[in-house]
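Mind having a look at this structure? Questions to follow.
In this view, the complex is presented without one of its protein chains, the others remaining in place.
Right, chain A next:
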Amino acid sequence: MNITEILIPAQEVAWLPWAVQYFFYIGASYAAAILFLVALFFSRQTTHHFRVALALTMAIGAIVGPLALTGDLHQPGRAWHFYFHVTPWSWMSLGSFFLPLFSGLSVLTAWLYLRRDIAAWQFSESPWLRKVALLTLGQWQSTPKQLLMAASLTALSGLSIAIYTGAEISVIASRPLWHQPASALLWFTSAFVGAIGFTLLTWTLLPNATKPALSCADRNIIQRTSVIAATLALVLVPIWASNNPSFSLFADPVWLINLTLMAASLLVCIGLALLFGVLATREFGVIAMLVCSLLCAWIIRWVTILEVQTIARFDVGDFAYQLPAGSAGWLGIIGIFGLWLALALIASELINTKATAARQPQAPQQ
């Protein structure tokens, strides 16, 4: 018996690239929150600038991510319904509480950490720029204890984001590729790869004049995080891909390319991370590492969230998806990345005063 489909309407992709973007930025953000706490514990060994880069990755991702997420609601003006009709049995509803909490804590922690740098603007020559110092909201000193407390809470809250985002999608039984622990674990592990990418990007954006090289501890954190996270993700890729009963991903030419891309980008990240001791001293090396890490985290999310939706649940499929040019497609992706970059550039200027330089060497924060 030989069946040919004659008349079958295609099922549209319902979660647009916005969802991929959300997972991309928020993943980097929560992973950076965890790494920031680690860097804070080793504050004698890590450099201030590395910690600034982690803190900004955490805070900016926590601002930009939710914006991308509201883009995925076709009725963004109704987002308040989440708080008016609380639904504790829906992971998405729980997320609507976890997410603003995390965003708030991230910004708070980054602000606490950067307060001394912000305060240094009071020594600026320009009277206008001196006003930036007002962002410290008072003259009080933030204590290392406060900072550690805030960073720990933020890291915990970051875990709640990791859990809810993973659970939200993996409860969807209608898609076996999502409905497995491997999918949530894949997003969690690769989130750290993304975090390293964004942290190195932020670090690169920090003004060179006052920036010391990455310390041995900084490099260790970057190297170990990348190697461990990418290796675990690499192990998860075939496990994840085996769970598609309707057809074998490994036998499908399009999916074979997708899987190869995922695995190859992870392998490249592992390779670069192993060489990071050498790469870290060259600007080109750092840029190569950050570009590959960002691409890797993006590819994994694109394949596991967007491409999966092109697999037909009942019909033969595949319901091909083409990235549109408009705001739901390319424009949205570039726009949100532009926003991220703009925020990172503005924030990195915060530690760009002569006054900051004057207070070097940086007093340890703890």
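Keep this in mind: contacts are C-beta pairs under 8 Å (C-beta built on N, C-alpha and C of every residue); 3 or more make two chains touch, one makes a residue touch a chain; residues count from 1.
We take it that contacts and distances are computed from a predicted model.
Peer 1: Have a look at "Electron transfer flavoprotein beta subunit", "Tetrathionate reductase subunit B", "Xanthine dehydrogenase YagT iron-sulfur-binding subunit" or "Transport permease protein" and point out the UniProt protein name belonging to the hidden chain.
Peer 2: "Tetrathionate reductase subunit B"
Peer 1: May I ask which residue of A:L101, A:V291 or A:L323 touches the chain that does not appear here?
Peer 2: A:L101
Peer 1: Spell out, residue by residue, where the missing chain touches chain A.
Peer 2: 1-12, 14-15, 66-67, 70-98, 100-101, 104, 167-168, 171-175, 245-246, 309, 313-320, 335, 339
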